[in-house]
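The structure follows.
Just one protein chain is left out here, and the rest sit where they should.
So, chain A:
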Amino acid sequence: MDKIGVREVIEIGGYTFNEHTILMTWLTMAIVILVAVLATRNLKEVPTGWQNAVEAIAELWETQVKNMIGKEGLFLVPLFMTLFLYLMIANWLGLTPGMESPTNDLNTTLSMAILMTFFVNHGVGIAKQGIGHLKHFVEPFAPFIIVNVIEELSRPASLAFRLFGNILAGEVLIIIILALVPGVVNWLPSTPWVLFSIFVGVVQAYIFTMLSITYIAPSVKKHHD
């Protein structure tokens, strides 16, 4: 963002698009695909280099899914790995000079949150249990539908706003620190803040993915009882 609060838009056919968000999303997709290609060529039994790093991430999410869902949830691990890699690289992209994160736009984070908590959640539930999956709205007894609907609406909202707020506030603060401190030494206070933003980027990606697993888990688990 050059000016805080101003987004450049493109209008095509009556719809408004945020220019930087779309371009940065494409760049993030390209980087994720590049990481995947680098990690999966010349696969070795004992991993080294890129394969080692991506296998560490795969193992991390495999253990998380096994702890929260159990063995029948393992088909979802690629989804969560991709989500984590995409969000981590998207959050880090804003810290490179001249770029901004696609996740500093509420459109990106809200669409990811709705995808995870509505489409994947109910999609997997209906695929695994049929239309009876929707019965969980009236459990344990019928008036609970109000509480369950409010919970369903608040989950994507909190996921989206948490990620959006963290990344946007970090980027705005970088601009403000660079603007307020006199020109020669303004790398001095902004460097610790950028380092902290790297940490925040990883933690927020991890929290988003872990909460998605927590929200999807009941839809996958229930067909045991």
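Just so it is clear, a contact is a pair of C-beta atoms (placed from the backbone, for glycine too) under 8 Å apart; a residue touches a chain by one contact, two chains touch by 3 or more; residues count from 1.
Everything that follows uses one rule, which is that contacts and distances are computed from a predicted model.
Chain not shown in the complex: UniProt lists it as "ATP synthase F(0) sector subunit c", one of "ATP synthase F(0) sector subunit c", "ABC transporter permease", "ABC-type sugar transport system, periplasmic component" or "Response regulator".
The omitted chain makes contact with just one of the residues A:57, A:114, A:172 or A:198: A:172.
Note that of A:52, A:96, A:158 or A:191, the residue touching the chain absent from this view is A:158. Summarising the interface, chain A meets the missing chain with residues 4-5, 158, 161-162, 164-166, 168-169, 172, 200, 203-204, 206-207, 210.
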